[in-house]
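Heads up, one of the protein chains got dropped from this complex, but the rest are sitting where they should.
The block that comes next holds subunit A.
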């Protein structure tokens, strides 16, 4: 075998194989850890149930606060969490709004600030919303309050997940 026929020199061959093997070993170390770390992004989301929250007979034109609890599975920790909805009736239509401010996630309250009656008010950065959840121009929030999926069965209001209005 003459040396001239080799297009790849001994040194190059060694460089390629060693980087190849080294790269393979490094990938073997890093891959499990990377997949481990990004697991929450790739896990399928839990299916959401509907929860009984209020009686239709109790609803008024004015948004009222209703708390409802459900079992939440947070990885290895299961607990009963309480969520709040502001529900009102508009003719036959039932509107249930999430109290989570669409600015940065604080909690809004109905009619909580004397200066702004009949509005949802957020104490963190003074975000405000109309009764139907529309954000008021000039305040920090950029979209309306999220609206719960609602369903009425036998005079009881069931709520699903809170979805963006736009």
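Note that in this section a residue touches a chain if its C-beta (ideal position, glycine included) is under 8 Å from a C-beta of that chain, and two chains touch if they have at least 3 such contacts; residues count from 1.
Methods note: contacts and distances are computed from a predicted model.
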Not counting the visible chains, the remaining one has a UniProt entry; which protein name from "NADH-quinone oxidoreductase subunit H", "Monovalent cation/H+ antiporter subunit A", "Lipopolysaccharide transport system ATP-binding protein" or "Menaquinol:cytochrome c reductase cytochrome b subunit" does it give? "Menaquinol:cytochrome c reductase cytochrome b subunit"
Selected from A:29, A:57 or A:75 as touching the chain missing from the view: A:75
Of the residues A:38, A:52 or A:112, I need the one that contacts the missing chain. A:38
Where A:52, A:124 or A:152 are the choices, the one touching the absent chain is A:124
Residue ranges of subunit A at the interface with the undisplayed chain: 37-38, 40-41, 45, 72, 74-77, 103-106, 124
